[in-house]
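A selection of the complex's chains, in situ.
For clarity, chains are labelled A and B in written order, and residue numbers in each chain start from 1.
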Amino acid sequence: MPHPSPRVLIWNEFRHERRDEAVMAHYPQGIHEALAAPLRAAGLAVETATLDEPEHGLTEERLSAADTLVWWGHRAHAEVSDVVAERVKRRVTEQGMGLVALHSSHFAKPFVALMGTGCFLKYRIAGERERLWVVDPGHPVAAGIADCIELDHEEMYGEPFDVPPPDDLVFLSWFQGGEVFRSGCGWRRGLGRVFYFRPGHETYPTYHHPQIQRVILNAVRWAARPEGLEAPVRGRRTTPPEPIPPRS
Amino acid sequence: MPHPSPRVLIWNEFRHERRDEAVMAHYPQGIHEALAAPLRAAGLAVETATLDEPEHGLTEERLSAADTLVWWGHRAHAEVSDVVAERVKRRVTEQGMGLVALHSSHFAKPFVALMGTGCFLKYRIAGERERLWVVDPGHPVAAGIADCIELDHEEMYGEPFDVPPPDDLVFLSWFQGGEVFRSGCGWRRGLGRVFYFRPGHETYPTYHHPQIQRVILNAVRWAARPEGLEAPVRGRRTTPPEPIPPRS
């Protein structure tokens, strides 16, 4: 069962917020702190890490203490080291950590590696209206969301979203300019779960929206490493569970 | 493999076209004939059947000669006999006939029975613009469709669409009034396949649109009863393939 109170690690590129005044205005302590506050208010233990820390703040030790990793990256995907990206991926597939990838993290190295595809999409920055419609109202990630979330200004992402067919499809976005997008998608990967949630362009106050915060809380819980996880048995099995009689 | 040239049976309620002048103007020979023409032009053998024929034109004999059944119904779902609806369902699950359900056929008896859910949705008749975006460009049902189909006037259908998560999701619709919809969905049911395709309100000329016709042709081929189908072995198996040694 999901941890009622998983340990969360929030990773943020943390570049826009230190250089761009428009972003700073919305997220003076960084997007990671804006994401952390409502999770802490819900009683979760939350830590943060950023790109410019040693090993990007994603050491084996810190990952081992995380049940869910939330990821926000944009301009500096290429600066994430391959070693760290592979470490994150393995923590998901081998040990069951959840990964919640936000917005432009569709191009983050660990997300792309977990998908196995190019993760391309359409985009447009025009500050247009977005509506996120619930398509699976019984899904845990939609808990507390009635019908639709409306965001007055957002970046547009459009289909086709070059990801494998999601195992769980929770939200679809409508954009004022005419496009649609699968905005809330879940996948199982090895022992872990991945959730992609679309909104959150850095020049808009999206992560201060209470319903967006609720979805992220839901996703963090849904994706979290479950209790009672048994490590799978693998590799060579010399003794069969059932005796194999000799044959001519 | 799909029949290159499956035998198609098109079923139409055929009530609106005989009573409502606005519908008659678009479909003077009935929606079934508008659907049949482009399939015939593609070289397929097409027959038609309508509600007011004996057994609604859906005898065992006619169903047995169909590789795909296309269905359009709206006002008179309740007039379809339970016996015929069950016969259609079994022809799909037991013998592999494809079912292509169009527009308001989301409430048709055989479709609802194959889904196992209520098949509810939102709707609005306001003649608004619809765009059908391709989300799975490699899917056979999207063959020949570049990016998006635009319909100038259509009825709106909105999420949540109360169907099981589709095994194949091919199109998503954007509506001018603000909603979205999973407009092209495939499911496997027993030996057969079901495809739902949203457009086609009777007061608009949707089925004369060449790209809509192309999608329906694609769906008819995709859903068609495959050649080389082997009937599954079922029921009591007294002799195990592997001997079971006696145990104490």
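Just a few scattered comments:
By our rule, a contact is a pair of C-beta atoms (placed from the backbone, for glycine too) under 8 Å apart; a residue touches a chain by one contact, two chains touch by 3 or more.
From a predicted model like this one, the values you see are computed outputs, not experimental measurements.
Every protein chain here shares one sequence; 2 sit in place, and the complete assembly counts 4 copies in total.
Operating definition for what follows: only the chains that are shown with their structure count from here on.
Our note on geometry: chain A versus chain B, Cα centroid distance of 35 Å, whole angstroms. Of all residues in chain B, those touching chain A in their complex are 131, 133-137, 158-161, 165, 168-169, 172-175, 178-180, 182.
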